[in-house]
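Every protein chain of the complex appears in place save one, which is left out.
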Amino acid sequence: MTTNEALINYCLRLGDSSLILGQRMSEWCSNGPILEEDIAMTNVALDLIGQSRTMLTYAGKLEGKGRTEDDLAYKREEREFYNTLLSERPNGHFGDTVARNFLHSAFFYHLFQALKSSEDEMIAAHAAKSIKEVTYHLRHSSEWLVRLGDGTEESHNKIQESLNDLWEFTGDLFEMNEVDEILIKEGIAVDLAEVKKEWDKTINQVIERATLTKPEECYMQSGRLNAMHSEYLGHLIAEMQFLQRAYPEAQW
Amino acid sequence: MTTNEALINYCLRLGDSSLILGQRMSEWCSNGPILEEDIAMTNVALDLIGQSRTMLTYAGKLEGKGRTEDDLAYKREEREFYNTLLSERPNGHFGDTVARNFLHSAFFYHLFQALKSSEDEMIAAHAAKSIKEVTYHLRHSSEWLVRLGDGTEESHNKIQESLNDLWEFTGDLFEMNEVDEILIKEGIAVDLAEVKKEWDKTINQVIERATLTKPEECYMQSGRLNAMHSEYLGHLIAEMQFLQRAYPEAQW
Amino acid sequence: MEDLRKLEEFQAKIDAEIKIEPKDWMPEDYKKHLQRQISQHAHSEVIGMQPEGNWISRAPSLRAKVVLLAKIQDEAGHGQYLYSAAETLGKSRDEFIEELQSGKAKYSSIFNYPTLTWADMGAVGWLVDGAAIVNQVSLQRTSYGPYSRAMVRICKEESFHQRQGYEIMATMANGTPEQKAMAQDALNRFWWPSIMMFGPHDSDSPNTGNAVKWKIKRETNDELRQKFIDKTVQQAEVIGLTIPDPDLKWNEDRGHYDFGEMDWDEFWRVVKGNGPCNKQRLNHHKKAHNDGAWVREAAIAYAEKQKEKQLVA
Partner (left out) sequence: MEDLRKLEEFQAKIDAEIKIEPKDWMPEDYKKHLQRQISQHAHSEVIGMQPEGNWISRAPSLRAKVVLLAKIQDEAGHGQYLYSAAETLGKSRDEFIEELQSGKAKYSSIFNYPTLTWADMGAVGWLVDGAAIVNQVSLQRTSYGPYSRAMVRICKEESFHQRQGYEIMATMANGTPEQKAMAQDALNRFWWPSIMMFGPHDSDSPNTGNAVKWKIKRETNDELRQKFIDKTVQQAEVIGLTIPDPDLKWNEDRGHYDFGEMDWDEFWRVVKGNGPCNKQRLNHHKKAHNDGAWVREAAIAYAEKQKEKQLVA
């Protein structure tokens, strides 16, 4: 595997995770518990889709076959998407979404913190730009985690269950393979084991503040590295890609 | 409008209503309240998709442009589907589905009874064949309407609300336009006002047996004749057509 | 009489184009009228998220998705400041929402029509926001301060939305035959409901009297409608779409377009709850609100705990 191939894959991982999580967040539109949350969640969706555009455009450029962000978002198959398993989890109730976003934003936050000093300029710039957005996503989801955790008995139990249910998908965030190896050597990518240490600290801290219990260690599902998914992604993709697939000739 | 054009449209009305209702019923698979209902609802879905194949194939033949059942099912746009508004209503809970199917099966039942003597051989044969299936659909949904209506207080209230909610879409079943006019003259189609009389009798009888109240007269929504739909249909179509749209070259 | 004097002072301010502010005295009817109008306006922004929200997941490009998301976000924001403006009149957002959900308060009837193709995202932006803007520009000068200021803010964003909607229509009208057909179909479906957004003819509009005298309303329904039509007909021509009105033609004498008769039966029917999507829209709103009840309760419980902790500390 060449460095360029590895980097393309790395960009897809980042871009796809943002895209799929952004698509999930946009499903909340007009469904929030209060108007302010409709705004906040749309905001998160906007940031994430924006991030995915940068990374997919860059992946297309690196590939050199003329594929645009839209070609990559709308014309790849399910088994070519390298998003995290966590990003494709269904929204569920508001607490499920809060827990998912919390776990994922903390990952992005520490990943982007580390990637700010990537040797690849585009990756470094992307990280630097995204960190502001992701800081907000992490704050927003952490605040809700705390509110729900330390709110009513009902909300406490619900959000605890959400965390427990999602836990098995968090190992996937930190798995590495040859792609990481090659890019770490070049100073482009970062060691996710290091990112995990920071992630753990953040997670522990907020979970404690939320009067919640960290889920027990369990078997961790894999997927991201091999574009392996749950059955949920296919439905999301069918809906997302429909118009581009139905009218391949059209400009929009 | 030629008789042939009118007949093509007539076949699409029948075929599309069966197809969309069949697609809805197939969504119940593995979601039924008991295993026997999974079987029964899949059965209804099978019958309906089967009916749609006959009518879409015939429409394609009448059109003479070589379009197959799959071309018509998978490559038309939302605004080219002539299904009843009722057929596209979401499944909701089991009672919503029972009420929808009851109202729709009673329509198909009396329509097919009348169409058995259509001057068009294909239509007559289709009606004769479908009547057996639709008799079962009507019996199945009527029995459940009665069980739920005359079951517990909760089920009574739920199914009454389901009926009330769907009522505004029943007028659409019986609307007629030039297509009907042309085909009635030729003895191919039937007067839906006559079908409605029979439908009313059946509906009244079963609703009474179910200890339910017939919904009050209200403004009736239109759609079918002009391929006008609710927002629900587009999502159903996107999912249904996805593979054919994504791989236009493929045979399956 | 005290009240009469106040009323005169109030009218004098209005006449002198001085804005009425929340703490100022105002006639009960003025307040009621504004509560109704502003909250209806807020509800429209909020319910309006649904027909557009219907297409976010299917937006045909990432750029289109971002533009649509941003637009809907703006609308939620507009809802937010309009509720705040309405709250200055002494009713809470919860009360307004209850009126919406019970059917006592209305929202713009246009949102009771379904969005069936991507072209509808164009039509809604171009026509619905276009019509709204004509009204809102006029309302920037409305006599109630908080409402007027909200309108100034909203107008800036709204004209942006209108342009984006028009762009979608233009792209599709110049696209493939299927796209052009979708664009024309969307125009056909949204044209009449859009021009009815301005409300009944002036001659059939009984509430206008006081609203004009109090300068809540600065122009009449028919004046605003004519402005919108004059502007929009030309825009349609530019992109090669046909307004679905055989009676539409330029009237040299009036310096305006003449246009056909609107279907007021349809208008009133939809206002009264029998449009294609009225039930869907309200049920959607209720469901989201009910599903979120436990979240709101948790937020309140948490806030109270925090307050107690601060008191103890």
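To keep things simple, chains are lettered A, B and C as they appear, and every chain counts its residues starting from 1.
By definition in this document, contacts are C-beta pairs under 8 Å (C-beta built on N, C-alpha and C of every residue); 3 or more make two chains touch, one makes a residue touch a chain.
If you're wondering where the values come from, they're calculated on a predicted model, not measured in any experiment.
**Q** So which of the visible chains would the left-out chain be touching?
**A** Those shown chains that the absent chain touches are A, B.
**Q** Looking at the full complex, which residue from B:I49, B:M122, B:M176 or B:L225 touches the chain that isn't shown here?
**A** Per the contact definition at the top, the residue touching the missing chain is B:I49.
**Q** Give me the subunit B residues in contact with the hidden chain, please.
**A** Interface residues of subunit B facing the absent chain: 19, 23, 26-27, 29-39, 42-43, 45-46, 49-50, 52-53, 56, 69-70, 73-74, 93-95, 146-148, 150-152, 154-155, 158, 236, 239-240, 242-244, 247, 249-252.
**Q** Since one chain has been left out of the picture, which residues of subunit A touch it in the full complex?
**A** 77-79, 165, 168, 218-219, 221, 223, 228-231, 234, 238
The rule we apply is simple: only the chains that are shown with their structure count from here on.
**Q** Just say which it is for the chain contacts: an open line, a closed ring, a star, complete, or other.
**A** Shape of the chain contacts: complete, all pairs touching.
**Q** Between subunit B and subunit C, what is the gap in Å from one C-alpha centre to the other?
**A** Comparing mean C-alpha positions, subunit C is 37 Å from subunit B.
**Q** Measure off the straight-line distance from the CA centroid of subunit A to the CA centroid of subunit B, and report it in whole Å.
**A** 42
**Q** Going by the contact rule already set, what residues in subunit C reach two or more other chains?
**A** In subunit C, 58, 178 touch at least two other chains.
**Q** Show the residues in subunit A shared as contacts by 2 or more other chains, in ascending order.
**A** Answer for subunit A, listing residues that touch two or more other chains: 239, 242.
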